[in-house]
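Take this structure, written in structure tokens, and hold onto it; I'll ask about it next.
Of the protein chains in this complex, all but one are displayed in their positions.
This part shows chain A:
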Amino acid sequence: GCAGVLERSREQLLRQTCEAVLLGVLHPRTAISLVLQVLSDAGSLLSCCLNAACMALLDAGLPLTALFCGVTCALQPDGSILLDPTARQEQEARAILTFAIASSEKKVLMATTKGSCSVEEMQQCLAAAQRAADTIFQFYRDSVCRRYSKS
């Protein structure tokens, strides 16, 4: 439907993440527009958008300083951390944290939280997300290898 406040905030988050990695100096006076269409939402939408955005930028051949990936952590009421929650698990969770992690030295590009959690819990979620980022970057690598092996 019409873009609401939630979509706008997601756009802002995506935009800030992309601007941090894109080499804009190589393309002055040009607009780079990224269009994401949600086909199905089964939870962790923002990190899915982040991953899709990174793969799209890679595929288009735009110059990037680093790759980034999105990881969502859900803090359950009993204190355990759940990575990549489904929509059901997101509703039951106490807090949902989404991190955008860059591939160089696993730096955090963007972090957003919904709900409340303590600082230690956030640090734990961040550590878990950085470990999970490895899996996602390996997936990027495999997809790119498959693409280039055909030619």
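Keep this in mind: contacts are C-beta pairs under 8 Å (C-beta built on N, C-alpha and C of every residue); 3 or more make two chains touch, one makes a residue touch a chain; residues count from 1.
Basically, contacts and distances are computed from a predicted model.
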Self-check item: Per UniProt record, name of the chain withheld from view ["Exosome complex component RRP40", "BHLH domain-containing protein", "Exostosin glycosyltransferase 2" or "Translation initiation factor eif-2b subunit beta"]
Solution: "Exosome complex component RRP40"
Self-check item: Residue among A:H27, A:K114 or A:R131 that touches the chain left out of view
Solution: A:H27
Practice problem: Just name the one of A:S9, A:T65, A:T86 or A:S118 that touches the chain not displayed here. | Solution: A:T65
Self-check item: Of A:K107, A:R131 or A:R147, the residue in touch with the unshown chain
Solution: A:R147
Quiz item: Residues of chain A in contact with the chain that isn't shown?
Solution: 23, 26-30, 58-61, 63-65, 144, 147-148, 150-151
